[in-house]
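The structure is given below, and queries will be raised subsequently.
Now for chain A:
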Amino acid sequence: MMNSDWMFLGTTTARAVFMWGLTLVFILINIFLERKICAFVQDRVGPNRAHICGVRLFGFILNFADAVKLIFKEDILPPFVNKAYYIAAPAVIMTIALMGAAVVPFADDLTVGGFTLPMQALNLNVGFLYILALTSLSVYSLVLAGWGSNSKYPLLSAMRSSAQMISYEISMGLSLVGLVMVFGSVDLGQIVKAQGGLIAGVVPRWGIVVQPLGALLFAVASLAELNRTPFDLPEGESEIIGFHVEYSSMKFALFFMAEYANIFVASAVFAALFLGGWQIPWLTTAAIKEHAAPVFRTVSIVALAAMMAVAALLVRFYRKRPYQWKDLRRIEGPVLLSALGLGALLAVAGIVASYVITPGPIMAALLACGLQMAAFCGKSFFLCAFVILVRWTLPRLRYDQLMALGWKIMLPLGLANLLVTGLVLLLKKG
Partner candidate 1 sequence: METTWYLYLAVAIFFIGLFGVLVRRNVFFYLMSIELMLNAANLVFVACARQRGDINGQVLAFFVMALAAAEACVGLAIVILFFRKRRSISLDSATEMHS
Partner candidate 2 sequence: MAIIVKKAKLNVFEKVYIFEIARGIVVTIGHFCNSLINPHRLPTLNYPEQKRRLLPNYRGRLRLLKNETGELKCTACLLCVKACPANCLTVEAAPATPGAKRTPARYDLDVGRCIFCGLCVEACPFGAIDMNSGIYELADKDPARFIFTKEKLAQERGPQ
């Protein structure tokens, strides 16, 4: 193999591993967000016990305790199940969830020393068709779980959920066609690049601006595909029984990990299609590269301000708290504050460095890449938080309402959106 081949293989693997790792990290983040947002919306405290050396990271550490608990739980294989399907179902859904983020670009093409790397694990030219295909495959997991459990309730739930997912897939695909017509590509990388411009020099040309109805339809359809709350009939933890009642231990956990991974994938795809992906509004890649030092300075100042704000909140909480901790948690405050202080020092160092050092082209490119990755992750994070917030806001739909929404409202709206988009494009052309 030639050197460039190795280079290609290495960078591709690195990109794939990055996206994979990001999905896994976001599983943890989403579980944390689910718990904490739920608690705060309901005026509760949320997880605040599990700690490592006293540091609880606002409840994030509970994830690890949870993982340990689930791994060491007894793994029950019920006697009359169809073993192959029963075991395959969680594996299938988890595999598909981890594959989903591969086509989402997370930064602009990185040009370093003559090499141009597309910052996308898999730059397919079928783009979101890949995501639609994966979505349609994930239905099989529910079907296999329902059938393999050899029990009535999972089977009923599997039928319910497969009907739901098939119905909403259509709306999902249809809501994206308008976007594709506007940007003229199905490749997510191209779509994100096309969103870099400005409309009338002010508003970023994001998908949500040019296709508001499409964005709404896609958001609703992806919520339905995710089996998240207004549409969580497949899971229905409180009233109706989900397809995974017969599962236990890590197999059960895999379903939920896949759900949280899918939340990230859906958020990332939504961010890429409608919120400009890695695009930072009013700041193109060229602009970042040109004004690397001032951009870096601004970022450092913003980071410094954010850390100060967090530190202020923390100090306020520790001072107003009406009780004292007697265990290791009493060192948490100093540890967190000193970590924030270290971060603040780094930010100050960055501000100073931005005056002293003039960055070369490689550093500027890396800076642009890093900033765009941060923008992408930030957008995904907020969308994940939004998805979770929606869960704690809206009640569940009834089954007939669900089907009526999918077929009688979303499908006609999607078609109307398509028609209007086509007309506008036609009028614009000539």
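The candidates were selected such that all candidates are chains of the complex that A comes from, given by their letters.
To be clear about the criterion, a contact is a pair of C-beta atoms (placed from the backbone, for glycine too) under 8 Å apart; a residue touches a chain by one contact, two chains touch by 3 or more; residues count from 1.
All values derive from a computational prediction rather than experimental measurement.
Undergrad: Okay, in this complex, which of 1 or 2 is up against chain A?
TA: 2
Undergrad: Which residues of chain A touch candidate 2 once you look at their complex with the stated criterion?
TA: Where chain A meets candidate 2, its residues are 37, 39-45, 48, 216, 313, 317, 320-326, 389-390, 392-394.
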